[in-house]
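Apart from one protein chain that is not included, each protein chain of the complex appears where it belongs.
Our next item is chain A:
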Amino acid sequence: MTAQDNLHFAPGTLIIGKWHQNHYQLVKWLGSGAQGTVYLGRDGRRSVAIKLAKDRASLISEVNVLKQFEKLRGDPLGPSLYDSDDWLTRGGTIGFCVMEYLDGVSLSEALKRKPFDWTLVYMLQLLKQLQQLHNSGYIFGDLKPENLILMHPGHAIRCLDFGGATRIGRSVREYTEFYDRGYWGFGSRRAEPSYDLFACVMIMIYAAAGKRIARTNEPQVQLIHFVKNHPKLAPYRKTVMNAMRGNYSTADIMRRDLLQEVMTSRQSNPQMPQSRRNVRKTNAVSNRSGWKSAWLAASVLLTAYIVFVIVYVM
């Protein structure tokens, strides 16, 4: 295997594909991960993301999955795939793929900066997208905030890294311990929709805690306790617990339940100020009725006085 650990190239470097002969120019380094390094690049007319792979085999698996998703209808989940090829350099052959450049902030950044209400909005969006993905016979596998991006205008969620996408019924290809139900003792690593839904729960826990909480000796008890007692999660605990225990067979059902809890908790959640307003309102009412009786008393007196004057004068 040719391991290219050093995948750093200067902006302006020209990449020519060995098989398809397309030309690309590197513009800017975007990020590095376990699988390789991604650059912003140009293919002449448009901006593209170019992923240079450490290991060509794993790149091919990812490209295969991206191709699958190209066929999906509806909102695109991942970046479109434009090209995949080999680049012959002096140091050896580097496999690369060229895809749509997704401009936005990663969900891990957004969760840190925005209030928890937004987490729920992102979740509802994500669940809708997951349903589409599951319909196509795949699960996402390595679902985590770092792999999700919020597009610049509009906050639409897109997925960046499909390295973990797995056909339903197989064993999950790639996962991150914190988001993995096996790690927390909540089930197998077989690819089924409920595997992704558990990861959604962990994203919510991550957002509520502000960090990846550390696993204790009794992980199941720990998570259940956390969800039931955390003020941000408690209003949604029914849905969250169901998803955690693997009770949802589809993302749609979880979405429906979550949506319902979100809508009903909206009315009861800002309870404090609302009831205070009510109190003030009743006070105002009783005040007004106080005035009314005072005015009534005054007008009765006045009427009596007028009657008295009239009677007296007449």
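Note that a contact is a pair of C-beta atoms (placed from the backbone, for glycine too) under 8 Å apart; a residue touches a chain by one contact, two chains touch by 3 or more; residues count from 1.
Simple rule for what comes next: contacts and distances are computed from a predicted model.
Between the names "Rieske (2Fe-2S) protein", "VWA domain-containing protein", "Mannitol ABC transporter permease protein" or "2-oxoglutarate ferredoxin oxidoreductase subunit beta", the one given in UniProt for the chain missing from this structure view is "VWA domain-containing protein". The missing chain, though absent from the display, is touched by one residue of A:T37, A:S84 or A:S194; that residue is A:S84. The omitted chain makes contact with just one of the residues A:S32, A:T89, A:S171 or A:T216: A:S171. From the options A:K128, A:H155 or A:R189, the residue with contact to the chain not on display is A:R189.
When the whole complex is considered, the residue among A:N64, A:T216 or A:N229 that touches the unshown chain is A:N64.
For chain A, the residues in touch with the chain missing from this view are 2, 19, 56-57, 60-61, 63-64, 67, 84-86, 93, 95, 169-172, 177, 182-183, 188-191.
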